[in-house]
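Take a look at the structure below.
The complex appears here minus one protein chain, its other protein chains still in place.
A and B label the chains in the order they appear, each numbered from 1.
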Amino acid sequence: MVSSEPTATISPETRSAIDVEIARYPRKRGALLSALRLVQRQHGYISPEAASELAGIFELRPVDVMEVISFYNMFHDRPGGRHHVYVCTNLPCSLRGARGLLRGLEAHLGVEPGGTTADGRITLAHEECLGACGYAPMMRVDETYHENLDEGRAKEILDALE
Amino acid sequence: MLTVPYTTSYLTEHFGDDAFGTLEGYRAHGGYEAARKALTEMAPAEVIDLVKESGLQGRGGAGFGTGMKWSFMPTDGDQPKYLVCNADESEPGSYKDRILLERGGHQLLEGILIAAWATGSETTFVYVRGEYAFPAEQLSRCVAEAYAAGLLGENVLGTGFRHDVVVHRGAGAYICGEETGLLESLEGKKGQPRKKPPFPAQFGAFGMPTTVNNVETFSHVPHILRNGADWFRGFGTEKSPGTTIFGVSGHVVRPGLYELPLGTPLDEIVFEHAQGVPDGHKVKGVIPGGMSMPILPAGQLDVPMANEHLRERKTMLGTGGIMVMDERTCMVRAACVVSYFFRDESCGQCTQCREGTGWLNQIVERIERGAGAEGDLELLLDVCGKMEAKTICAFADAAAWPVQGLLRHFREDFEEHLRQGKCPFPESFEL
Partner (left out) sequence: MAKITVDGVEHEAKEGRTILQALDDLGLLMNGVDVPHYCWHPKLSIDGSCRLCQVEIEGVPKLQIACNTPIKDGMEIRTRTDAVREAREGVMELLLVNHPLDCPICDQAGECKLQDYAFEYGVQHSRTREPRRAAKKKVDLGPTIVFDQERCILCRRCVRFCREVPQTGEIGVFGRGDRSKIETFPGLELDNPYSMNVADICPVGALTTKDFRFKIRVWFLEDVPGVCTGCAKGCNVWLGTANNKVYRYVPRRNDAVNETWICDDGRMSYREIGSPDRLDRALVRGELGVLEVTSVEQAIARSAERLRALADAKGPGVIGAIASGHGTNEDLAAFVALLDGLGVENRGLATLEGAADDLLVQSEKAANGEGARRLGFGDATAVLDRLKGGGLEAMIVMGHDLVDARQLGGIEAFERLDTLIVLDTHHSALERVAHVVLPARHAAEKAGHFTNHDGLVQSLRPAVEPRGAAVAEAEAFDRIAAALGLGAGQGAA
């Protein structure tokens, strides 16, 4: 999913996909969040160069794009692991041991909170409520939810990630 | 992940049938007949009147009358009008909209179509929170099916009415669930709520008149059209008709979703449906409506889950996210989790919210660490007071209420921390 050498430019495929998104909205800028997601899918994060290019496409200033990137949890402005794993630590999940689970996974991977494994596979962090409160504790691995977890199963899931 | 709530009613009774999530399956249960009736037999104003008569209230937390909200849309002028379906569900404890998206896509779309007809709207933007990738995917599939079958697009059901649905994904920010924060985010900006007036019905998405409704709110609409206002009023209470989907979580035997009539007593939901607290523990407190709503102590759970009753107990229905905490739970730790959340999610515009959420969190965490000082509890309440009713949106209020609620009913927990210089609940959930 993440290219090993992120280039500064947006690929033609990503650019086409962005154009498709732009056509869906009455005003161009409505497609910005989608575009950021597409660029992030290409490189794993959104670099200042990519942000500048997006600014050009959307007729915005680079700082406008950067503001948006910095506001939302799901956008990364720096490279991380090939997979982003988030354990929800909000109240219903914490009531059912989410924080202990997270600490166990940090130890298992050998990372600090929010850190990335040495082999570049996984960035592990906490996240706020993901809407799975009845199936706690749980975690999000990229776009997939894993619910009703115990530490054993959670570790298995992480170990299987490439 | 549940496919069906543990108790169902008209919204979720068919969710166990996978086919119900497809157009064919939905139609087999009479799907889109209500929309056909509205578009071919009723004038838009009639539809609005029907929904008003039903007494349907918004299910996104504010509880505003849906029919009334639709009637705010201008009926003159030729500017485009929009609907927005608020699928940003990020209130901690709330996970009901998710299942409606995953398994009730067509039910939602039918409700949207009816609302579009009633308000003269040409496009609905469904704003799905960024993290709900799978639900957004399911809904997008339903949208594609609907377009293919002429239920959306240029000529809905052959009536000449045109309506488009755009599924828009957010990117992770709780404040985008606030109506005008959502509109800003939909427009590709930071989700910072707008000053009001103007209200969305005058100046909404992309500057056009817009009505924003919650996923569940739309989902009730086809049933009201199909069965009538009186039928709808047969569920729930007089002031709060219909069902809702309660999401139970925390220290219960059977956490999960329960579609039940509004007005169902909270203790019935917790002890009968969710089968009470496991392993011989006892309830200490229950948050009834998602984390923004003030907590209720064990002795006050005999309250019908409807706003008119909950208000008497100084709390609200919110999004029906019921979080149960047993006697081991340290309420100061709960306050830490709560205050951290609001500090993290404040958009940062208003001074009181930005600085207040930060300060509340710092004070509460210091108390939990055992470094609380005399006057801290009064200070917490004072800061809450500074935040209430003075900001661009209600986030600051939502951040203040839970702390006020915890201090109102569990002041002892806080005072013990101050007295002992440490947390006196070693058995409590880990922070």
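Quick note on the criterion: a contact is a pair of C-beta atoms (placed from the backbone, for glycine too) under 8 Å apart; a residue touches a chain by one contact, two chains touch by 3 or more.
Note that the structure is predicted; figures quoted are calculated from it, not measured.
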Handout entry: Selected from B:Lys37, B:Lys52, B:Arg313 or B:Lys386 as touching the chain missing from the view
Key = B:Lys386
Exercise for the section: May I ask which residue of A:Glu21, A:Asp64, A:Glu106 or A:Glu128 touches the chain that does not appear here? Expected result: A:Asp64
Problem - Residue of B:Thr180, B:Gln352, B:Gln404 or B:Ser428 touching the missing chain in the full complex - result: B:Gln352
Fill in the blank from the handout: Where B:Met73, B:Ile363 or B:Cys423 are the choices, the one touching the absent chain is B:Ile363
Problem - Absent-chain interface as seen on chain B, which is shown - result: 173, 175, 190, 195, 343-352, 354-359, 362-363, 366, 373, 375, 379, 383, 385-386, 389-392
Practice task
Tell me where the left-out chain touches chain A, residue by residue.
Solution key: 48, 51-52, 61-64, 66-67, 70-71
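Just so we're on the same page, only the chains that are shown with their structure count from here on.
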Problem - Computed distance of Cα centres, chain B from chain A, in Å - result: 24
Fill in the blank from the handout: As the complex stands, chain A meets chain B at residues 24-34, 36-37, 58, 67-68, 71-75, 89-92, 94-97, 99-100, 127-136, 140, 143-145, 147
Exercise for the section: Mind listing the chain B positions that touch chain A in their complex? Expected result: 1-2, 80, 89-95, 97-98, 123, 129-134, 166, 168-174, 185-191, 206, 208, 247-251, 255-257, 287, 291, 321, 323, 325, 329, 334, 337-338, 341, 344-345, 429-431
